[in-house]
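Sharing a structure, written as structure tokens. Questions coming.
A protein chain is absent from this complex, but the other protein chains hold their places.
Chain nomenclature is as follows: A, B and C, assigned in order of appearance, with residue numbering initiated at 1 for each chain independently.
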């Protein structure tokens, strides 16, 4: 469905003493891509944080195909896989354009909840329109 | 089926502006539990890092059941689910002993690789004995 | 003056591809020690976060004497150096009890501000009593 591409690179802070990316940082890059996607569509995260709902993650999974080293470019392709009543399923494909390889993929499921009660709510119309 | 329990707590650094744990930090706590488990069995990570093999993560997934706030206690139960030829499947259950609830779970799959070639190798005997 | 000792250890997540601790993590350990200190004195950070004031950092500095590797124990000694009208000056000494060496030190200055206006306020009595 909708596709968005976000580009970044691996920084020293994202690596660990094994010399490559600390595995969970890949999820951080996924969320950064989502932040950038929302911003480009006119719904900055700062605004979302000030709204009456939140989008916590309820499920996340990732595969890792190749190690990433400091300075490696990272291209994150975001796909809106499914929009349910209260949930959004996002797919991410991570590749290194310099090496021409896929380095990983991820799926992250968010649920819309009321900020105060933290109960599930339908995805607000404004967000649904963007996705 | 081996079980190990690791206790920690959520620090300010683990939270974000939504007021609760940044989702990928749960994976960090899983890896900390594994580090502590290996250490208790006499195989400190520092030693592993100086050995001829590494244990990169090739697959990771998590579910989130309840938000965690700063200061919340976190109990991580580690289960060695499966030991294959080259891979290890670890399960984690996260709970908050104060609130008496499960807050999440995770599965992390590691593969043994040769440090230099990064090719898959059988899990070294010393590690297999520990697991 | 007041002293408090906090013990932790360096995790893989705290290191980078140079093989040792990423420098700014030392500040994270300082803040963890302060969190633990407040908690021990009966003023959990969660409670502080729900109060009418905040304690943002306005100045921070650190020296690094020796590299820290994954698994190294870290002992953080916290000294309340000075309590001004609105500010608190905290000193930290970091040492590795196994190696018997000092590995670094830090100074962090917090200022009490009103949560909503973010204007400087006198340090609340309850916090002053603890320090």
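Here is the rule we use: a contact is a pair of C-beta atoms (placed from the backbone, for glycine too) under 8 Å apart; a residue touches a chain by one contact, two chains touch by 3 or more.
Fair warning: this is a prediction, and the values are worked out from it, not measured in the lab.
Student: For the chain that does not appear here, which of the shown chains does it touch in the whole complex?
Tutor: A, B, C
Student: Among C:44, C:62 or C:121, single out the residue that touches the unshown chain.
Tutor: Final answer for the missing-chain contact: C:62.
Student: Counting contacts across the full complex, list the positions on chain B that touch the omitted chain.
Tutor: The missing chain touches chain B at positions 12-13, 15-20, 22, 69-70.
Student: Which positions on chain A touch the chain that was left off?
Tutor: Its contact residues with the unshown chain are 11-13, 19, 28, 31-32, 35, 39, 44-46, 49, 69-72.
Student: Touching the absent chain: which residues on chain C qualify?
Tutor: 17-18, 20, 23-25, 27-28, 31, 49, 54, 56-64, 67, 118
In this section, only the chains that are shown with their structure count from here on.
Student: Cα centroid separation between chain A and chain C, in whole Å?
Tutor: Taking the average C-alpha coordinate of chain A and of chain C, the gap between them is 31 Å.
Student: How far is the middle of chain B from the middle of chain C, if each middle is the mean of its Cα atoms, in Å?
Tutor: 26
Student: Mind checking the centre-to-centre distance between chain A and chain B? Centres are C-alpha means, answer in whole Å.
Tutor: 22
Student: Two or more other chains touching the same residue: where does that happen in chain C?
Tutor: 12-13, 19, 69-70
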